[in-house]
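All protein chains but one are shown at their positions in the complex.
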Amino acid sequence: MWINMGPQHPMTHGLWNLRVKIDGEIVRDIDPEMGYLHRGIEKISEDRHYNEIITLMDRTCYVAGIAWEHLYIQAAEKALHVVPPERTLYLRVLVEEMQRLASHIMWYAAFVQDLGLMSPFLYGMRDRDLLLDHFQSFTGGRLTYEYMRVGGVRNDLPPGTTDRIRKTMDWLMDRFAEYDRLCLGSQIFRTRCDDLGVLKAKDCVTYGVTGPMLRAAGVKRDLRKDRPYAAYDRLEFDIALADTADVTARYLVRMEEMRQSVRIIRQVVDWLDHHPGPVMAANVPRWLGAPYAPIGHEGYLLKRHYSKGVGLSAIEEPHGEATAYVVNEGGEHPYRVKFRSPVFVNLSAAKSYLVGYHVADIPPIMGSVDVCVGEVDR
Amino acid sequence: MSTPATPVVAAAPAVPAIPPSPTEPAITEPGVPFVEIEGLRSQQFIPAAKEALLSLLAEQGQGKVIRPVFNWAGRNSLFPLHWGLACCAIEFASAFGARWDAERFGVVPRSSPRQCDLLIVNGTVTWKVAHKLITLYEQMPEPKWVIAMGNCATGGGPFRTAYSVVPGVDKLVPVDVYIAGCPPRPEALLDGILKLEELIRERRE
Amino acid sequence: MSVQSLYGVASLIATTLASLVPGVPGYLVTLLADLIFGAILLAASMINTIVLIWYERKLLGRFMDRRGAMHVGYAGLLQNFADGLKLFRKNTYMPSEADRLGFYTGPTAYMVSSLVIFGVLPISTGWDNGSLPLSLLLALVIFSFAPLFIFISAWSSNNKYSLMGGMRSAAQMIAYEVPILIAVVAVVVVSGSFDLTTIVMEQQNYWFAIPLVLALIVFVAGMLAEMERIPFDLPEAEAELVEGWNTEYGGMLFAFFMLADYLRALIGSILIVLLFLGGWTLPTYVPSALTNFPLAGIFWFMVKTYLVFGVFVWVRASLPRVRTDQLLRVGWLRMVPLALASVVLAAALVVVKCLPLIGCVPGIGS
Partner (left out) sequence: MAEEGVGALLRGKLPDAVLTVEPFDGTLGRVTFAPSHALEVFRAVRDDLGFAHLSFVGGIDWVAEREVVYLLWSDERKAYLLLSTRLDAKDAHVESATPLWPSANWHEREAWEMVDITFDHHPDLRHLLMPDGYAFHPLLRSFKLHEPEELEVKTRRV
């Protein structure tokens, strides 16, 4: 019997359709149906200024907007040959790690709700709002920030932000212990999640699965360590690892990553306190700084060709490895923008970790994958 | 700045006492009951009850008795459909979080469209999902309302030029309240829901 | 005729009304008294249920660091009345392929079967409708009708999710019916009666929760499964089955389901209070000031019931959901042996006539 889980279904956490062939309560076959949220971001990008695309990047993955800004900005800077100043790199690490925290807390909230735990959803949303408050204080947005610019970031932190961030980090560390008590301390949680949705290391590599799912299988791959970008090579942190490759392992990896993020953020705010400086590169062309040119000036702007170039960037997004490929053929619009979404690939391997389990196991397994449909469909 | 705040209640004008209406004779003796029960026999009871019932029904015909009660009930318990489309869905979830807690107003999301009164279109609607949205809308029992949350649902938002995006959900279903913002903050969503409640009261549905 | 009991009140009203109309035959007065008794019971149980829903929402809100309903009526007390009235007004849709008879009778029968149980539950001394010798058995029998009606309504709504929810519901309820009944046998062995009033009266000296703690655990777990609450709410598991067996129900029929669920939760709490927590009585050694005020029995009864339900809400706020096969395995492999062990313990207790902690009680097992 085929049943449709989606597009309107509490399990999906977004807009997609999981077609499931069941035999009693056992899953025999699945077929994910994507594209319900396909907004053509790659096509629209060909029609936009480089800085205008940042707006789209926030909406590509709406739980990790700033990570995608970071991804795109790195590729665009390479394509346009712009080098950002050092303080910017630390600021970018700060916001990316805070975004990772916010995204993982959002994942926690959604995941435990799939398991039927009701209160941690509220706890997660409550703690996530504290992080969003910080984002509001220096970007102005709760969810869509438009914080980064080609060549830097829009503005520096307002005074006193670093102290407030430190306080929030202390609060969050206590809350993580509480999360663990609620989940790992519960026998039912362990019974539900152990040996569930197993995807071994070999299959992970074959199917191209990345991110916490891969590290939960024991593969030590983290682009922040392996291929350091921004200021990650100057910061101390560990890669979260687990080896059972099941839902519990993914839970443990994400919780450990959150703790590591707190560790990184503490280092970064210490650095930021002692190293003031500019946050915008000096060699950014004027038309990039002011993307909204007055009407009639487009022709003038178009003449200011920048040298051609192709930029490739890869970052460790909260969901996994994300890459951007930006082709600059001169002019103010990119010629082609191609994004690699980690969830896109993690979902394409869904058959290998869903078949054979129960129908009731689908929500926790898909919850442990952390689906963000915005970046899958783009 | 440091002067003690004057009590606001004292400053406000006192409510004037309602003067007794000249047409109605005031009841002076406290012991006299308003309706004499002793004279009410069963022969008189049935016509009296019938008359009372008929007058109630007549007023109900003008929508004065029952309808406001149901209107009050309907506007105070709006169950939205538990459906996340895009970015606004995250703010939609935030609105049910601890800080905003939309359940204060009796707003409880339900997963089945049969049990919902309110379709909150919280995100970009693509042509691929359009007919599913219409199906969901039609599965909801009357009376029902639609809130277009965010710029995408209102008019396509930043993706209005895209080939796959419906430029405004009002092309598909009738919309009662539009909420601006990309995405709107949870306060804006709550405000939209309260606006909808006012709308229901004004329309006397 | 004593006004001490609820039925006495009903009879008084009936005779007063009958005196207005001359020449009413006696059997009609009795019928009228029955009807009024039923109406009072119905209204009381419905209002109680609605307040129970409010209580759960507020309590759940506090567990979740928020407030719950608070803007409709004082502290949101009228919220559930608004919900009910709204659902009453909503259109009732029936899917075109649904089975008409089952679609409408299922929820109604579910609701009615839950309401009927209130007729046999004693509330307080003198306020019950006279004691039936087998009231406990009758209550449990009616209580176990529910899976049938759930399955009928799930099957007839012609929805795959509903069907799966109905199947799960039937399997789960049947699996947990057995340990519940065996655990009840332990109580019956100790108290020597199937009459709920007698069972409560037997608990004057000590509550059965103390010697029969094993049976209490089994009974509470079984009741959680019977009430379909987290962690055993698989039939309406929101995450995978959209709304479980009531996916296709809207409007008043959905309100029936909702109300009946909470009615069953109320009945479950009441049964636990009656069987294990001394019903409306307090132990004899508490200060008499606690029991010497009007309606003290009902007061303590309600306090205990709401506290027990509060525990259920607490469980709901803090535990995840289990899986069907795990649930059934626990039910058949753990609960049934535990329940049997509790019966053996109860029998031993009756023979030895001693309690582990309290010491030997002469009146036990009489």
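Going in written order, the chains are labelled A, B and C, and every chain counts its residues from 1.
Criterion: contacts are C-beta pairs under 8 Å (C-beta built on N, C-alpha and C of every residue); 3 or more make two chains touch, one makes a residue touch a chain.
Note that the structure is predicted; figures quoted are calculated from it, not measured.
Undergrad: I'd like the shown chains that the missing chain touches, ordered by label.
TA: Touch partners of the hidden chain, whole complex considered, are A, B.
Undergrad: From the list A:Met5, A:Val20, A:Ile44 or A:Ala240, which touches the chain that is not on show?
TA: That would be A:Ile44, which touches the missing chain.
Undergrad: Would you mind spotting which of A:Leu101, A:Val219, A:Met255 or A:Met366 touches the chain that isn't drawn?
TA: Only one of A:Leu101, A:Val219, A:Met255 or A:Met366 touches the chain omitted from view, namely A:Val219.
Undergrad: Using the touch rule from the top, list residues of subunit B that touch the missing partner.
TA: The missing chain touches subunit B at positions 127-128, 134, 138, 155-156, 160-164, 166-168, 171-172.
Undergrad: Go through subunit A and note every residue touching the omitted chain.
TA: Considering the whole complex, subunit A reaches the absent chain at 34-35, 38, 40, 42-44, 47, 78, 205-210, 219, 221, 226-227, 310-314, 321, 323, 325, 327, 335-336, 338, 340, 344-345, 347-349, 377-378.
Just so it is clear, only the chains that are shown with their structure count from here on.
Undergrad: If you connect every pair of chains that touch, what shape comes out? Choose line, ring, star, complete or other.
TA: Shape of the chain contacts: complete, all pairs touching.
Undergrad: What chain sits nearest the middle when you go by CA atom centres?
TA: Central by C-alpha mean position: chain B.
Undergrad: How far is the middle of subunit B from the middle of subunit C, if each middle is the mean of its Cα atoms, in Å?
TA: Taking the average C-alpha coordinate of subunit B and of subunit C, the gap between them is 33 Å.
Undergrad: Mind checking the centre-to-centre distance between subunit A and subunit B? Centres are C-alpha means, answer in whole Å.
TA: 38
Undergrad: Report, in whole Å, the distance between the mean C-alpha point of subunit A and the mean C-alpha point of subunit C.
TA: 47
Undergrad: Touching two or more other chains, which residues of subunit C qualify?
TA: 64-66, 238, 242
Undergrad: Can you tell me which residues of subunit B touch two or more of the remaining chains?
TA: 97-98, 111
Undergrad: Note which residues of subunit B are touching subunit A in the complex, please.
TA: 81-87, 89-91, 93-94, 96-99, 111, 113, 123-124, 126, 128-129, 132, 136, 158-159, 161-165, 182-183, 185
Undergrad: Okay, in this complex, where on subunit A does subunit C touch?
TA: 1, 3, 5, 9-11, 25, 112-119, 121-123, 126, 182-183, 186, 188-189, 191-192, 358-364
Undergrad: Sort out for me which residues of subunit C touch subunit A in the complex.
TA: Interface residues on subunit C, with respect to subunit A: 60, 63-66, 160-161, 164, 230-231, 233-234, 237-240, 242, 316-326.
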